[in-house]
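The complex appears here minus one protein chain, its other protein chains still in place.
Labels A, B and C are assigned to the chains in the order they are written; within every chain, residues are numbered from 1.
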Amino acid sequence: MTPEASRPASFERLRRLPIVGRALDWGMGGSAVSRRTREAGARIAGLKVTESVCPYCAVGCGQLVYTRDGELVEIEGNPRSPINQGTLCPKGAASRQLVQQPGRLTKVRYRRPGGAEWEELELEQAMDMIAQRVIEARENGWQDRDRRGWRVDRTLGFAHLGGATLDNEENYLIKKLFTALGAIQIENQARI
Amino acid sequence: MSERDATPALGTRGEPASWARAGADVALQRTRWGDAAWSFLFGRDTGYAAAEAQPGEVAEANRRMRSGPLPDPVEGPFVKAPVWTWEVPLYFWFGGVAAGSSFVGLACDAAGDGRSAAVARKVALAAVLPCPPLLIVDLGRPARFLNMLRIFKPRSPMNTGAWALVAFSALGAGAVAADVAGRPRMARAAGAANAAIGGYLGSYTGILLAATAVPVWARSRLFLGPIFVSTATASGAAACRLALVAAGVPAGHPTRTALGNLETGAMLCELGLAQLNQRRLGRAARPLHEGRAGRLFRAAEWMVGAGLALRLVRRPLGPRVHHLASTLYLAGGLAFRYAWIEAGKASARDDEAVALMGRGAVTRGDALRRPGEARRLASAARRPRHNGRVGAAYAETVRRVSLVVERALRP
Amino acid sequence: MPGLGATFGRGGATGFQQDLQHADCILIEGSSMAEAHPVGFRWVMKAKERGAKVIHVDPRFGRTSQLADKYVPIRAGSDIAFLGGLIRHVIETEGYFRDYVVNYTNAPTILREDFQDTEDLGGLFSGFDPETATYDTSTWSYAEGRGGGEGDAQTHTSMAYEERTGAGMDVSGVPRDDTLRHPRCVFQVLRRHFSRYTPETVERICGISREDFLEVADALVANSGRERTTAFCYAVGWTQHTAGVQIIRTAAILQLLLGNVGRPGGGIMALRGHASIQGSTDIPTLFDILPGYLQMPRANEDGQTLADYVEESGRDRGWWAFYETYVVSLLKAWFGDAATKRNDFGFGHLPKLTGNHSHFSTMLRALDGGVEGLFLMGQNPAVGSQHAGLQRRALASLKWLVVRDLNEIESATFWRDSPEVESGELRTQDVQTEVFLMPAASHVEKAGTFTNTQRLLQWRDQALEPPGDARSELWFMHHLAKRVRAHYANSRRRRDWPIRKLTWDYPEVGETGEPDVEAVAKEINGYDVATGEHVPAFTALKSDGSTACGCWIYSGYFKDGVNQARRRDPGDLDAPGGWVSPEWGWAWPVNRRILYNRASADPDGRPWSERKRYVWWDEEAGAWTGYDVPDFPVDKRPDYTAPPDGLAMDAISGDDPFIMMPDGRGWLFAPSGLLDGPLPTHYEPFESPLENLLYPDLHMNPAAVKWQRPENPYNPTGDPRYPVVATSFRLTEHHTAGAMSRNVPWLAELQPEMFAEVDPALAADRGIEDGGWMVIETERGEVEARARVTPRIRPLRLDGRVVHQVALPWHWGYTGDYPGDTTNDLGALSGDPNVNIQESKAFSCNVRAGRRARPATARLSGVRLDQRIGPADDDPPAEYPSEIT
Partner (left out) sequence: MSAPTEIAIHHVDAGRMGFFTDTTVCIGCKACEVACKQWNDLPADGSQFTRGGSYDHTGELSAATWRHVRFVEIAENGGHLPQLPAGNEVDVDAAVAAMENWVFMSDVCKHCTNAGCLDACPTGALIRTEFDTVVLQPDVCNGCGYCVPACPFGVVDRDPRDGRAAKCTLCYDRLQDGLEPACAKACPTDSIQFGPYEELVRTAERRVSELRRRGIEGAYLYGAGDATGEQLAGGLGAFFLLTEPPERYGLPARAESPVQENVVPATAAAVAAGVLAAAGATAAFALARGRR
């Protein structure tokens, strides 16, 4: 059993006096509580929740993502996940700031050859330009046969290096499209 | 390295996250403190807390690690240094002058010198007038100064001090108004009441400092009040004396004489108490000698000493020297206030002193006290007093007004 | 990891993290699990509180060491010597689990007479060709069996190998000696091989005291066997070495000897560093494999048909007998109706490899002007890749670069603020690289699966829309594909056949035209071509073109059209077997959580012990049952004996738990599958201040990959200018190259600056002060760091000489609010022969007090890149045979 809590003797003695003692507790009561405090509650109450997985290491912690009208409000551990049972490491706990980070890009930036500054590009225009460069590089680097005359049917004109935080489905499309284009220099972080 | 941009990515700097809930339930969490089980990891299938504690085993383990000599080295920081800046000691000084002047006013009245009493009351009012602005400027959120008066909380010296300041200012203004309006009895009554409040106004600052975890302050708890009262009395007397001189009260007037003696006596008292305190503080006294606080203390002592010396040479050099002495007292009082605040900051950063205080070994008297020896009285369970609807409504109104003021003043 | 694949059959972690709680002893080496995988470490802590002994072996006393029961300091890069010593100890003290070893491993198998061990050849195995620095592995095979694994280094320089061990191997009629006494049986070969790894040798090589060594050895033996199991955890502290695969192999051998594989609380937990790094090898964005560890086709003199390819890659016995099924299903998934039996399902149109096209080779080619464009998707080689200075110079040689990320990473801004620009070597206006920096969607802004370290696929639902023009990679690839396909729509050229015929009809959803991820998932899972129904598992796939499947090992993750990876029922964790949580997500293969779990039962199918019950034979039901999906044909009786001429799974007996292997056994000795030896051997790291004590003439892994070029200089062995051993490590507070943590202020403030951990003696010697600056230098460059002088990193006494180590986190780069020097500027390009992973966990360096005088990589700016070979129009450079020396 937890022992009796104690107070400093002088304070306690004074506090036991009839009226003066009572006065020592004035100002500590309910009137100090503000309306805001009385109505306090978790800001995620009533919000839409989505189940997700932490993007950092490969432990695979479950996350709960709370959103209000499409705005991210909160990311915390998913208590149902048998792997992390609601816990997260500092990186996982910071993943809301990863999404809302100060320098997050929202527009395409373009640096022309020899340029000293970024320029902004419309997304569609950037996609058109990239597609055009892929086609050119593919053609320029195309090999039907290698030096020995063996069939290779490939291009060395462009390469890909992917992070290991991409989804399986994304990796699938990357491998599928680039292989179909004949690119073989497809690599990712797994080897790094 | 240059200061980094520490702008929060989300929310408002310093503004805690919203406490407002948008709906009823939190989805997918263990609610109703379902998470409050002590651990999901270290359940009964582990040996985490397998042993049953013997009675007294834990208390004994705790006692053993928390008693005995201080380990070396200690890893601070332990406590936070006070955040107060120049406004606070200046306020302490003005408050002291006001309080001291109120004593003078009362004494003048008691001695039948109504004219001097009125001057003293004017000095008190003049001295107290800068106090609220100083206090407000010192606040982190000045626009919310009204919240100081949101509740009445006798255990908080800051709260009682704020109320005392308000009462003192009101009564001081009333007294001066009565003087101006030619209602001497009312002025006397208000002045007398103000002297009573002034007794607190001049000393509560010492209580306030004593009621902290800062070693040099906390361990001076029996001395800070008296020291501050002494300084208040001395500087109040000095201010009144100079005011009377300015008002044309001639040299040799008993009130001037009395004030001269009073300021000197109070200053001697202050010096004596401070010396006594320093001696018994032991390790905690280090900030009183070293660094910025030490320099301030030496400056203050030098000024006071010079004032005392000037008093002694008053006869050969004439009464004007005494004015200089009074000024020196005032300046010395101000330096003392600065020094005490600075000493507190240094003391809080003195990790060893803080740790020693925790080991009950910082001052000489402490060495005898060990934890556990002094049995303390158990607290009787008692519901806090609710100030009722009126109190709550008042407090809520003050809060809202503060927020309105703040919003209005925010650029 | 081929280290695991060549031993057990599959490259993934053998168990799952929650299962660690059932271990009686956990050895963590090559990983600081508490720091890099804090939440996974939760289960280690639970095991500890259940009485397990936790041992941490690491060069640096980190947070894991503090929590371990026993910390053993080791010299970085000497792990094989230590683990080999443990193997010797286990054999010599007869601490191995005999019933397990005899029945479930190839210990009794007899080897060919002409096999020669490193003990016979001074560090080389038989079959070494010094000219090419490669092995002919034919002498490594079983007696009287046909060897597999022929072919040159180029065909094998691949991670694909992990799943293909035993390709083309015939193990029928191989003699065995169950008494383990035959001098040529694997067990005796193993014993002789490690006979010199005595505790004294371990002490001289690793700096581990005899007492520490014996304490670890005793703990492992005491906590293995019928009643108890020991688990191993490792991470890139083992993989990132020129003998990384063999380090893992050593641990795998040890675990087989101790009988800890396939059992609860046992196995080898490979701790991966990224959310879906397992997934990105399963569905590889890797040059040498196709989804599901199918091999990329190789150029061949006669041209290769599908049948040739299957013949070369598949095998007759064990699960890989279904190779053709998986390839055909993949081709059907990609080329749809255009893939027919008549045109070999389009196989001939696939691009073919001729050599090494790994990341390093590609970047060197880029440096030489041989690559026009590069896509970087969530990758930051300017900081995160070995020899980062070279990587950045390569980026500057590109014609165009597409970077997709959340923020402005170093790889996108190298033309503006890299050390090479600072040093004047590169001038911004001269850098002709066109850069597209594309905003990417974050993990909550798109739906899809990650595959975590325990092979578990977990689906993420989309929570919100990405901001502005940020898009998922799925969107990017889809819309790029649409544009490129439109361009080639009317082409009649042979080379454009694959892109024209590629199935690409993913429906678009939402305002942004995001492709429907479930449609992609369906293709990966596989479907019946005729009905369009999802297939339930890869067992339903056909080799006749009637099924399509994008990745056979993932087949079943959309079983019945239900998103199995989205299942979120953890079950009752307290029920018997409840910790397996089979209804949470979906693990490949076929939702198995512990691989080879047939081995948790004895040869008769009974649990080895009640305490370690997991999967067992239920005689009444006539089926394997238990807490997990049995990793075995569910109705194959334990007493089934494979006929000598059995094919595919019929060749696997009822007591052969390693069904991916042609002989169904765990491989103590790997007759094929590895390029640098059938058994692990202690080699010094590529760059080491010490000579190889065991093989003085050889020094390092003879088959390791080097890139001998002037811009990739190596620190000479034993060079007194580089007397200190450096190792890199990861901090809890940061993530890899820092793009996901240095821009997150909450994390960045926790570890604001680049630092190096240095021991007090070395610091005193060099006048380095704690909190002050220090410089670490190699032939490649020099970086400055704050010094963290701490006894947590310890000088080691090795063979009468004191060796100091420094530990370097590698999370910093030159942009952002929290910049710092890049550890990877120090490293050289080097490679493990099997997987091409660089050696970043042990290299030699020097340290000094103060700050660097010039930009980090300036010392290489004088190197003339005179090997530049611009791309010729008609004869582009095909490969770099000269690079592999």
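Simple rule for what comes next: a residue touches a chain if its C-beta (ideal position, glycine included) is under 8 Å from a C-beta of that chain, and two chains touch if they have at least 3 such contacts.
Being a predicted model, the structure only gives us computed values, none of them experimental.
The undisplayed chain touches these shown chains across the complete complex, A, B, C. Shown as candidates are B:265, B:291, B:305 or B:319; the residue that touches the absent chain is B:265. Interface note: of B:34, B:248 or B:316, the residue touching the hidden chain in the full complex is B:34.
Where chain C meets the omitted chain, the residues involved are 34-35, 38-39, 41-42, 45, 49, 61, 63-64, 66-67, 73, 731-733, 745-753, 755, 759-761, 764-765, 770-771, 786, 788, 790-792, 794-797, 801-802. Residue-level contact of chain A with the missing chain is found at 1-8, 10-11, 13-14, 25, 27-34, 36-38, 40-43, 45, 74-77, 79, 84, 86-94, 96-97.
Here is the rule we go by: only the chains that are shown with their structure count from here on.
Taking each chain's centre as the mean of its C-alpha atoms, chain A lies 48 Å from chain B.
If each chain is reduced to the centroid of its CA atoms, chain B and chain C end up 65 Å from each other. The residues of chain C that reach two or more other chains are 42, 745, listed in rising order.
Within chain B, the positions touching two or more other chains are listed as 5, 9, 41. Chain B meets chain A in the complex at residues 5, 7, 9-10, 17-30, 35, 40-41, 59, 150-156, 159, 374, 376-380, 382, 384-388, 391-392, 394-396, 399. Residue ranges of chain B in contact with chain C, taken from their complex: 4-6, 9, 41-43, 45-48.
Every residue of chain A that touches chain B in the complex is listed here, in rising order: 3-9, 12-13, 15-16, 22-37, 39-49, 51, 64, 66, 68, 78-80, 85-86, 96-97, 100-102.
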